[in-house]
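Every protein chain except one is present and positioned as in the full complex.
Up next, chain A:
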Amino acid sequence: MDFNENLPIYMQIMNLIKRRIVSGNLKEGEKLPSVRELSIDLKVNPNTIQRSYQELERENLVFTQRGMGTFVTEDKAVIKGLKQNMASNIVKSFILDMKSLGFDSKEIVDLITEKAKEEI
């Protein structure tokens, strides 16, 4: 994996795991790869992975069981909240992008309505 964003690696790994949780790739209650496994998989220092897991735990998205590993939260509401949060961030940055191209709110909404119809 390439880490190109201008963010610390631990945050990019957090985002990667969040995406996997939201998309259902990692199910609620599912065990995350061990620090060492993910470290080798992504070719990243184990301390960095450890930090990602700690921060995810602080955000209540995962929990650790001593000697067992780290698991995705079983709280569906938390996952739903995360999903909404991520969606809202994507939309926000999209709107900012569109505004910088000179579109106003109404034009953006019209364009999206039109495109969404096409896709369906």
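Methods note: a residue touches a chain if its C-beta (ideal position, glycine included) is under 8 Å from a C-beta of that chain, and two chains touch if they have at least 3 such contacts; residues count from 1.
We adopt the following convention: contacts and distances are computed from a predicted model.
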Checklist entry - What protein name does the UniProt record of the undisplayed chain give, "Peptidoglycan D,D-transpeptidase FtsI", "Raffinose/stachyose/melibiose transport system permease protein", "Cytochrome c-type biogenesis protein" or "ABC transporter ATP-binding protein"? => result "ABC transporter ATP-binding protein"
Next on the checklist: One chain is left out of this view; which of A:9, A:86 or A:108 touches it in the full complex?
Outcome noted: A:9
Next on the checklist: Applying the definition given at the start, please give the residues of chain A touching the unseen chain.
Outcome noted: 3-4, 6-10, 39-40, 42-48, 51
